[in-house]
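A protein chain is absent from this complex, but the other protein chains hold their places.
Up next, chain A:
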């Protein structure tokens, strides 16, 4: 029997089980939900309100008119939720590995790519719940994209969430201990967020520093932000879609490689006994 011999219902059951566990853990960690919401809201209510007065924005696609800075920054903050969630998943993987819970997952008879992919998708579902909660609050702050934009943004959130989650998954394979997670904050989350189009349009970057502009243009997070921004305003940004999909394939492939028993992380680990 090969892995293909599992009935479809068994694959669905395994995925549901992994998604259910992630959701259950998320629901039990109310502080995590609040933190995930408060972070972008602080940016929206305080940072964006302050910058509104000093930062002028010209009409740039997908916007048809001049928009307030709060409107501009909202898709970036949605992507920020997914970025933090992806790194949170990475933290959770390292924690699971340290406590031994990871082994329970990896000794399942289902193939490892499927187990990791299911865990990734489960994390994305959680991030999408957070993103919509943020968008709902932002609506009361007069940030109101077209009604269908809330529907159109869903596939963009899935794709960008998968890419950022896959990056987190890959990083989790390289992080040896929970204590090293601070390094991820300093070297991954902050640079990715600030060196992107989440807070300022790329043409603004070009004006102040061409080098910084190039760095932002090479940052996959920029494309996640733009994919979400365009989808929220019922437009498709194909270059952003291509970059996000490509990065997803690369990050997920690297994560599967690192978790392969014959290669990567597990092949290097040595335990006593």
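Just so it is clear, a residue touches a chain if its C-beta (ideal position, glycine included) is under 8 Å from a C-beta of that chain, and two chains touch if they have at least 3 such contacts; residues count from 1.
By definition in this document, contacts and distances are computed from a predicted model.
Visitor: According to UniProt, what is the chain that's been left out of this complex called? Choose from "Succinate dehydrogenase / fumarate reductase iron-sulfur subunit", "ATP-binding cassette domain-containing protein", "histidine kinase" or "FAD-dependent oxidoreductase".
Guide: Its record in UniProt gives the absent chain the protein name "ATP-binding cassette domain-containing protein".
Visitor: For the full complex, which residue in A:59, A:107, A:147 or A:182 touches the chain that was left out?
Guide: A:107
Visitor: Which residue, A:6, A:33 or A:47, contacts the hidden chain when the whole complex is considered?
Guide: Only one listed residue reaches the unshown chain, and that is A:6.
Visitor: For chain A, which residues reach the chain that was dropped from this view?
Guide: 1-3, 5-7, 9-11, 13-14, 16-18, 20-21, 24-25, 28, 99-101, 103-111, 115, 260-262, 266-273
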